[in-house]
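What follows is a set of notes on a single structure, which appears directly below.
With one protein chain removed, the remaining protein chains of the complex are shown where they sit.
Chain naming follows the written order as A, B and C, and within any one chain the residues start at number 1.
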Amino acid sequence: MTKSPSSENFSKQLTSEHHPLPSIDTRERVRYSDTDRMGIAHNKNYLEWFEIGRTEYCRLKGISYREIEERGFFMVVAEALCRYKKPLHYDEEFIIRVSLREASPKKVVFGYELLKVADEQLIAAGHTVHITTNARAEVCSLPEDILNRLFGAKDEEI
Amino acid sequence: MTKSPSSENFSKQLTSEHHPLPSIDTRERVRYSDTDRMGIAHNKNYLEWFEIGRTEYCRLKGISYREIEERGFFMVVAEALCRYKKPLHYDEEFIIRVSLREASPKKVVFGYELLKVADEQLIAAGHTVHITTNARAEVCSLPEDILNRLFGAKDEEI
Amino acid sequence: MTKSPSSENFSKQLTSEHHPLPSIDTRERVRYSDTDRMGIAHNKNYLEWFEIGRTEYCRLKGISYREIEERGFFMVVAEALCRYKKPLHYDEEFIIRVSLREASPKKVVFGYELLKVADEQLIAAGHTVHITTNARAEVCSLPEDILNRLFGAKDEEI
Partner (left out) sequence: MTKSPSSENFSKQLTSEHHPLPSIDTRERVRYSDTDRMGIAHNKNYLEWFEIGRTEYCRLKGISYREIEERGFFMVVAEALCRYKKPLHYDEEFIIRVSLREASPKKVVFGYELLKVADEQLIAAGHTVHITTNARAEVCSLPEDILNRLFGAKDEEI
């Protein structure tokens, strides 16, 4: 498979610049059904919260993840890591802070931090690695216009 | 929409006979992630357990629900009711007892009982109502061969 | 068990007045993890959404459900019913509309309607029945001050 020149450029641009990409914050609250018998949010919910965070990341960048899928592209989760630092209790509000750690037309890495709203305490941190596929589940590149919106330097609108 | 004669017959047969259809038992265990901070299984899990029960009901009747969907038919949930009698705790084993309460080519009602394995205590009871649709989400009749397998009198094999 | 006079009064007051209690709206969005392979929100999520709605109902009435539990009282779910009218798709926004259908010191019934934000279409409707218990899981009455806040006529603040 040959990369289109534009994808090539895009990839370089991202890895060479290194200026910190802004993170996006989303606020959530621990639901009763998120808790377990220890009285704290169960570990599997964090992956759901990461997903909510990156969904809002895409939306604020100007393209909803739903649109990406409607155009036939999928950002399949290839790896997920979460480090749990402090527990979250029922009804506590927290921030999902998402940043882009790595981006190329075929692979994207998001980083996450969960922070308590009350005192900005770090609750958890992690990342997810995504591979871009088409509707036939074949690895492919995201089209340039989506790449530009998701990962472009034009972040003024946020 | 005209019913096929066979569907008509099928429908009559089911409503006239009234001999009790056998129930199907599936065994499950309360997972840690099923519990909430009250220390008991959260109420939403019961709908998931009902689903597991009717999936096994279909399989034991000779056609998996996956096959039904692969042939382009869906048994969409139109109503779900659960009455919670006793709590279920972490790691407790229980039985999901499923029976067919009502069946016609376009509508199916399943009844459920959850029983503790340890003492056969009734934990919960409920039902789900299903409407048959095709892949375009239009109400339709299940084909006769599926109906016969799911709801037919040939239950000796169980 | 003898009811305290105040609880008695409270109960009468609620059943005699019959003026419609205001409903409380909460907005949510269908998460990716809420969808199933039919492409729509899975039926079990609706019970979670009902719960979110009644949690916000309590909070807006002046006492969070967390506080109620911290004071040693639990509103245990004894019955849940949901009628599914229209599907909800990924990323769609919807309103959880909660109203109090019935209230006595030992039993509460909440009613729910889910509406699409885009066109106010009715997605689902249902109810949950709750029994009040103490920390030893014994049926008991909610204390008067909680009752007054949750179900009192003082709804001007909303």
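In this text, a residue touches a chain if its C-beta (ideal position, glycine included) is under 8 Å from a C-beta of that chain, and two chains touch if they have at least 3 such contacts.
Worth saying up front: this structure is predicted, and the values here are computed from it rather than measured.
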Residue touching the undisplayed chain, where the options are C:F50, C:F73 or C:Y90: C:Y90
Touch list for chain C against the chain that is not drawn: 32-33, 35-40, 42, 44, 90
Residues from chain B at the interface with the omitted partner, ascending: 31-33, 48, 51-52, 55, 64-66, 90-91
Contact set of chain A toward the excluded chain (per top definition): 38, 43-45, 47-48, 51, 74, 76-84, 87, 137
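The rule is simple: only the chains that are shown with their structure count from here on.
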Chain centroid nearest the full-protein CA centroid: C
Chain whose mean Cα position lies farthest from chain A: B
Centre distance in Å when chain B and chain C are each reduced to the mean of their C-alpha atoms: 27
Inter-chain centre distance, chain A versus chain C - centres from mean C-alpha coordinates, in Å: 33
Interface hub residues of chain C, defined as touching at least two other chains: 48, 51
